[in-house]
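Only one protein chain is missing from this complex, and each of the others stays in its spot.
Let's turn to chain A:
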Amino acid sequence: MKPEEIERMRDEALAAFAAAGDLDALQAAKVAHTGGTSPLALANREIGALPPQAKAEAGKRIGQARGAVSKALAARQTELEAERDARVLVEEAVDVTLPYDRVPAGARHPLTTMMERVADVFVSMGYEIAEGPEVEAEWFNFDALNFVPDHPARQTQDTFFVQGTREDGKPTVDDESGIVLRTHTSPVQARALLSRELPVYIVCPGRVYRTDELDATHTPVFHQIELLAIDEGLTMSDLKGTLDHMVQALFGADMKTRLRPNYFPFTEPSAEMDMLCYVCRGESVGNEERPCRTCSSEGWIELGGCGMVNPRVLTACGVDPEKYSGFAFGFGIERMLMFRHNVEDMRDMVEGDVRFTRPFGMEI
């Protein structure tokens, strides 16, 4: 077996691999030059018949040749695979800008998520969420909250009354039933005080009703969130601090609130609470160059009412006003949504138009 023969076989194999233009051709060349009937394989088989010395030499030569062939095959294989990959992946390219709205996203209503967001600020502080019925006894909605029997809010002009049944079986008229659609979330305060252990730290988000016709700024069905804290030694400064914390959590670290004296039956002292306008931070006041439409250049945004829980409310709910005191506040979620997200028309929050709600997504 001549060395030149073996070199020729090797070179023919290398040439065949190099000449293979694709993986199929390479496969054919592979079978021809490395398969069981390839010249090198046949030569290898002949080694056994050689005399010992020639055997060793031929074995070495053939081994080297086969090594070179298999290396070249692997290299060419890698080369051709890379070529194929490059071609195929280019062919498989797509337009990734194509839209995919096969099942359009759903969304929760921003009023729902806004209520949750506010409630969660307080839940993280240790408050719990309390709930109550929307159709409520007048006693919870008004009496227990120190509304005098003739308070104007108790009229059918402002409050929805539910039709009850008189002793004689006839339906009640006017306010006779003593059952109303709750006009605020405050009755939940009374329910919480009557049913929970002291101290009580709760927030009550929910739906409330007043007899306003729907227009751009009013809706007969709206949402409030109410806070109540009753403990020993709570003060109006605690109320102020709690409000400050809330607006900071919702609107940013440098936010603050302002209290202005006001009157509510269920709190004494009572206050109207404003928050610094989170858009202009008060800088639009008196600055005609930079008017602010969020706060009408007032610098402050009216949030709602608050105060120290009237001791009469505590008495009606069986809490000793000598020992316990506390504070409460409440505000409208619609209003907050309006100024926080620049909603201009109340009806957009009421009508359930998917174009309004969808962008708000899952959380707010």
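Observations on the structure shown:
What we mean here is this: a contact is a pair of C-beta atoms (placed from the backbone, for glycine too) under 8 Å apart; a residue touches a chain by one contact, two chains touch by 3 or more; residues count from 1.
As a working rule, contacts and distances are computed from a predicted model.
UniProt records the chain missing from this view under the protein name "Phenylalanine--tRNA ligase beta subunit", selected from "Succinate dehydrogenase iron-sulfur subunit", "Phenylalanine--tRNA ligase beta subunit", "CoA transferase subunit B" or "Phosphonate C-P lyase system protein PhnL". Shown as candidates are A:19, A:54 or A:135; the residue that touches the absent chain is A:135. Among A:3, A:171, A:252 or A:291, the one in contact with the hidden chain is A:171.
Only one of the listed residues, A:57, A:79 or A:116, touches the absent chain: A:116. Considering the full assembly, A:152 is the residue among A:3, A:21, A:152 or A:291 that touches the omitted chain.
For chain A, the residues touching the absent chain in the complete assembly are 98-109, 111-112, 116, 123, 125-129, 131, 133-140, 143-144, 146, 148-150, 152, 155-156, 160-167, 171-179, 181, 194, 199, 201, 207, 211, 213, 220-221, 229, 231, 233-238, 240-242, 244-245, 256, 258-263, 268-272, 308, 310-312, 315-318, 325, 349-355, 357-358, 361-362.
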